[in-house]
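After the structure tokens below, expect a handful of questions from me.
What you see is the complex with one protein chain gone and the rest in place.
All chains are identified by letter, namely A and B, in their written order; residue positions are counted from 1 within each chain.
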Amino acid sequence: MMSLNPHRLKLYLLAALALCGGVSFFQSYLNPYYYQIIIYIGINIILASSLNIINGLAGQFSLGHAGFMAIGAYASAVISTSVNLPPDSLWEPFLFLGALIFGGVMASLCGLLVGVPCLRLRGDYLAITTLGFGEIIRVIIQNLDFLGAARGFTGITKFSNFFWVYGLVSILIFLIYGLLNSTYGKGFLAVRDDEVAAEAIGINTTYYKVVAFVTGAFFAGIAGGLYAHFVTYINPSQFGFIKSFEIVVMVVVGGMGSIVGVIISAVLLTILPEALRAMAQYRMVIYSLLLIVIMLSRPQGLFGGHINWRRFRRNTGSRV
Amino acid sequence: MPILSLTNCTIQFGGVVAVSDFSLAVEADALAGLIGPNGAGKTTIFNLITGVYHPLSGRIVFDGKDIGAKKPYQIANLGIARTFQNIRLFPSLTVYETIQAAFRKHLHCGFIQAITRPPGVQRQEREINEMILETLDFFGLADTRDKPALSLAYGIQRRIEIVRALATGPRLLLLDEPAAGLNPSEKADLMALIEAIRVQYKCAVLLIEHDMRVVMGICRQIAVLDHGVKIAIGSPAEIQNNPEVIKAYLGESA
Partner (left out) sequence: MTESLQQIINGISLGSIYALIALGYTMIYGVLRFINFAHGDVFMIGAFVGFYLTPVIHRMFGGSVVLVGVVVILCAMAICSLLGIIIEKVAYRPLRSRPKLTILITAIGVSLFLEYGGQLIFGPDPKLFPTIIPSLTVFESQGVILNVNSLIVMATAFILMLILRFIVFKTKMGTAMRAVSYSHQAASLMGINIDTVVTTVFAIGSSLAAAAAILYASVYPSINPLMGIFPGLKAFIAAVLGGIGNLYGAALGGLIIGLIETFVTGYISSTYRDAIVFSILIFILLLKPSGIMGRFEAEKV
């Protein structure tokens, strides 16, 4: 996996961005249904990869990721609908970029708010707390009238297209890859593998956990913004626990910490429900069974490497 | 001027007093040993020094600074490194990456720079790479560089853990039972390694050990702990003849 030359990364990124731009010129030739799926795949890749930063790279549990997505979605929608530009104005891309970044920043601020107090909690408890926060965010949005409350937020311009979505996918992958290969990034892996040993070599574990959380939240917010500006109508029920759970499934099935694995499973798990559209009522039953079976047979996911036994095994009475 | 001094440190867990009124001074060039029967509190003292536990009372001063209330990573950055009784390597990292993680403190960059990789950061990364390769070479680990650390033989894992600790550039190295699980020839290598480290890295070494041949062989000074209390301190010869020490290990003779 480390076969790509890390020094050429920036070059690869520029090439990828150019490619995305090129492809997006042809997007109108594509069957709208397939186009929609491709966009959803891209958004899910960002969601799953951003959760992978928190879960897979830093080893923290987060079951409330949809909450960050929701914040990004609503925050970016508020910005872009507050500014009235003439149609096809040259400023549009900048407005969209600004809205997306604003959504990401709002989401990451929330990540900071949640992360700092909670990251000292142990595994199960952190999971429940993040779940709780995800729900609280949703309930708050549901009760805010200026955001449309339960009725939802309408009238969002459809800014998202292939270039924006896959451009951001490229940027995120570039970032994760670069992090993993740098000396700085090894701090994350050390924290994930063994916090006590990491502290013993001078790594500030809390700092790394918070950075992971905030970064993951930022990109979940970006994904939310992309989503909002594609579906043009959002409401709080789209960002509930089920959504968080779907993202968790993508990361777990792909293999926590594996960049490629998570991408592939995001692709598969976006296409699967569409393919099973006829059996919509069975979808969640199949999903949950799939999850149980994978956990029982191959918990490291499709591409996951090593699972750190020591880190999670909590024998009563273990000590340093 | 001792580089580390503990003064009257006490810590208890629930109703059990693990360490009581413990004092110790370690010189900057010391090679000292901490011995005692099982459960005496030796690892607890290591944990006190490295900040995993905080003493209920007493002071811990390192390099002139009071470290009694500091967090483990802060203490590590001040210059105390350690190994663990049960080897704690990073399961998903290769040997190279393990040492790289330890060299993290030589990299001066924040999150944004880590992502954008300006030329300054790239240069530092190159320098760190040099340092890692040099270190691996010095300790005979060059050919295992890209292997997962946990896939190697136990003796080599122990060595990696020590090298990882050294990579942080410590002034004091704490070794917790470094000879456990090693065969006699590996133990001899270990003893030579510790001596070499002291010379090359100019750091003090404090080790916990059960193997008396290792302790008596390399330590200049030994402190003996029993039930959380220091019962003796002195040179290997003095310790071997100390009746309190003999009583603690072997019990009263009839």
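Note that a contact is a pair of C-beta atoms (placed from the backbone, for glycine too) under 8 Å apart; a residue touches a chain by one contact, two chains touch by 3 or more.
Because the structure is predicted, anything quoted here is derived from the model rather than measured.
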{"item": "Contacts of the hidden chain among displayed chains", "value": "A"}
{"item": "Residue in contact with the excluded chain [from A:S89, A:T154, A:S237 or A:S288]", "value": "A:S288"}
{"item": "Full-complex contact with the absent chain, from A:L112, A:V196, A:V231 or A:L302", "value": "A:V196"}
{"item": "Subunit A residues that touch the omitted chain in the full complex", "value": "55, 61, 117-118, 120-125, 127-129, 132-133, 135-136, 139-140, 143, 195-196, 205, 245, 248, 252, 256, 281-282, 284-285, 287-289, 291-292, 295-296, 299, 307-309, 311-317"}
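Following the convention adopted for this analysis, only the chains that are shown with their structure count from here on.
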{"item": "CA centroid of subunit A to CA centroid of subunit B, Å", "value": "40"}
{"item": "Subunit B contact footprint on subunit A (complex, rising order)", "value": "7, 9-10, 175, 178-179, 182-187, 189-190, 192-194, 196-205, 211, 215, 257, 305-306, 308-310, 319-320"}
{"item": "Residues of subunit B defined as touching subunit A within the complex", "value": "43, 47, 50, 52, 71-73, 76-77, 81-82, 84-85, 88-93, 97, 100-105, 107, 109, 111, 114-115, 117, 121-122, 124-125, 128, 148, 164-165, 167-168"}
